[in-house]
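Only one protein chain is missing; all other protein chains are in place.
Up next is subunit A:
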Amino acid sequence: MYKIRSLMIVIGSSSLSGGGWSLLAAMMADPQDDLSPACSEQNSPSFSICSSPSQSLPSTPSSCGPPRPASPPLGVISEGGGELSLVIDAEVAQRACQEVLQKVKLRQVDAAAGPAPGSQHNGPSPDRGIPAIKPLQIREEEGPAPGSVKSARRRQRHNPSKQSWLLRLFESKLFDVSMAISYLHSSKEPGVQAYIGNRLFSFPHDDVDFYLPQLLNMYIHMDEDVGDAIKPYLVHRCRQSISFSLQCAWLLGAYSSDMHISTQRHSRGSKLRKLILSDELKPSGSRARRELTLTPICLAVAPGGPATDHGLSPSKRTHQRSKSDATVSISLSSNLKRTASNPKVESSQDEPVRLAPQREFMKSLMGIGKRLATLPTKEQKTQRLISELSLLNHKLPARVWLPTAAFDHHVVRVPHTQAVVLNSKDKAPYLIYVEVLECENFEMSSVPMRIPENRIRSTRSVENLPDCGMMAEQRAGSFSVVPNYDNDDEAWSVDDIGELQVELPEGHTNSCDNISQFSVDSITSLDSKEPVFIAAGDIRRRLSEQLAQAPTTFRRDPEDPSAVALKEPWEEKVRRIREGSPYGHFPTWRLLSVIVKCGDDLRQELLAFQVLQQLKSIWEQERVPLWIRPYKIVVLSADSGMIEPVVNAVSIHQVKKQSQLSLLDYFLQEHGAPTTENFLSAQRNFVRSCAGYSLICYLLQVKDRHNGNILLDADGHIIHIDFGFILSSSPRNLGFETSAFKLTAEFVEVMGGPDGDMFNYYRMLMLQGLIAARKHMDRVLQIVEIMQQGSQLPCFHGSSTMRGLKERFHMSLTEEQLQLLVDQLVDGSMRSLTTKLYDGFQYLTNGIM
């Protein structure tokens, strides 16, 4: 009643020759209509701009321009599974948007009360997707459509002026995904929803992808109209991209899981998921395209590949990789076949299964996690992990990728010996490093050839062998003794340790020079007979120097295998792994890492990631130098997923346990004396990140803040991880951690004490951050609010979650009051006994320092 009732759109379409489309649409609404909060906020920037008259678009009467056929007669682009034969691009979608508006407008003009734009089931029209070619024709005879409840709403009185405001907003350049999502959620008007559904096509993919959890949650849990509005977009994107398809499928599965089991099976979400996973949403015309693009590659690879790769080794029968052990033991993964490297396999399959390899890859990773969980000790887990991964390696490279990465790539190898099991009491999350080759397009580029593990060395190869009469015919029957061929001579290219040349890192060269010098001397001395003398003291000194020079590493601890792995500087690790990898020589080689979590619900983590990301961009936009590091989350199901690890960071617990130093002393050890540039910048980083995370912890009510959940990176930043307890949930309801955020004396000490400049800087940053966040509060609230829909997550427990969150932004306070508040929070947290109590509690129960 008080919401937007209907949509009247005045469309002016210029003639074909007349250049771009222009349109004028008007939104009809009740006068009392309470617009969505974003627009009612006086200080909201979006409102202020959308109300500026300069943004209004030129409008022309609808009557001008030649009539064109409106290919999709009405409504949104409805697309069922496998109906559409052509790809929709953004341009087409744009047009579809306009057509919807136009229809509505026409109806308005014709004063046809009855017809509804809601007839969603349009048959597949052959000419759909290429409307640009044909002139737009307004087919009025289509007008009277079966009446419905929705159409009835259209008969409301309209308020043209208000409508145009909203329409102008929608048409304005500032109408972004965030707003679209917000309106999609808050508007109960099918027309608006349909319009936004179509507008989605025009946004950059990345922007929409950020809100994918919201979109899908709305699709699952909100009413028909929203679902119908979003579906075409989802289907369209699914057709376009394998990775989007899987992303959708995973999220749909995860967000449907809270529904009752009986309704879940028949829910929209499950249906769409099934549709995606059935792999019917193939890109239309993909076959033709694939043939065009892939065939030449295959042809190029096929002759050269096996020939050089296998050489003389019998290719007749031996290359039945698909029958290998690895296949069987990773079981499931029969689909995880290498494709390009094994042209036979590819050609045997008419159309390679689109989604299967990646799904099998993920399944294998999860399977490993499940199996690890059954093992009692860390050490066994680690060994098992390594051996499982080495089997997985046999199936790589394949058309699989890591969903946490930001670029297109193929996974080529998992350096299995680098994998570590992470600290967890009963689950077995593990961290793996993954070697990938960056590629143009994940789906189109050919999968790299497999290179055997030890190929990095110059192997004994066919070329080096003397011709040893492999031609049976030539030698047939002759018993002549062929001249001796010694298999130990230089026929083999030698790369044993005797000839091994070790390149030393820059830093070492000075001290090592002497030795290499000696080695040279020692050879010459043979002739000259002049003995070379060395001082024992020099040897001893070099030893201690080199040991001191080496970067501080952590001790290997079988109970905490990840500490060493995480402490190693990322750059060094990359270099080391690259050296040891048969794929390391590719210029596109990259190293990624990922944490595989099995048995953990990452939906809350994903929510936290979104909020963090949003706040980060808000702070960036407002130029507040708060520092936070949102890490990517991939939700695979309600109880599994993947996390992008923060590189060059170890937990404060590990720092303290390994170094046995206070945090400040550790800073001094790692970064140098308090006056050095290094230390100061590390301290600045620490303060900025502390401020950022303090605010996050306060706003999101992040709990379970023990030192195992706070990382410290190589530059001095702290990074909070594990958002398992946020908003309304807290661990075990023990009533600990009542403080707003964690601010220990040690933290303050690193910041130079409670009276230092840096600490004041910290307070100031907090205030600035809070003010900036408050300004864009809606962008944060909206993320959380939509996800609350239909969710059973513990963070939404209780009824006051949203209200509490909103209150923590303190919209009503003046900046002076806010300053007071911040001071209060900081002082309170600093004094907080409960933080200390909680740390003590964690130490006692989990051994976390």
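One rule holds for everything that comes next: a residue touches a chain if its C-beta (ideal position, glycine included) is under 8 Å from a C-beta of that chain, and two chains touch if they have at least 3 such contacts; residues count from 1.
Note that in this section contacts and distances are computed from a predicted model.
J.: One chain of this complex is not shown here; going by its UniProt record, which of these names is it: "Dynein light chain roadblock", "Armadillo-like helical domain-containing protein", "Large ribosomal subunit protein mL44" or "Presenilin"?
T.: Its UniProt record gives the name "Armadillo-like helical domain-containing protein".
J.: For the chain left off this view, which of A:S278, A:T374, A:T676 or A:S800 is in contact with it?
T.: In the full complex, the listed residue that touches the missing chain is A:T374.
J.: Spell out, residue by residue, where the missing chain touches subunit A.
T.: 309-314, 316-321, 323-326, 328-329, 331, 371, 374-376, 379-380, 382-384, 386-388, 390-391, 394, 417-418, 452-455, 457, 459-462, 465, 468-470, 472, 475-477, 479, 481-482, 484-488, 494-498, 500, 502, 504, 508, 512, 515, 518-519, 521-523, 525-526, 531-537, 539-540, 542-544, 546-547, 556, 558, 564-565, 580
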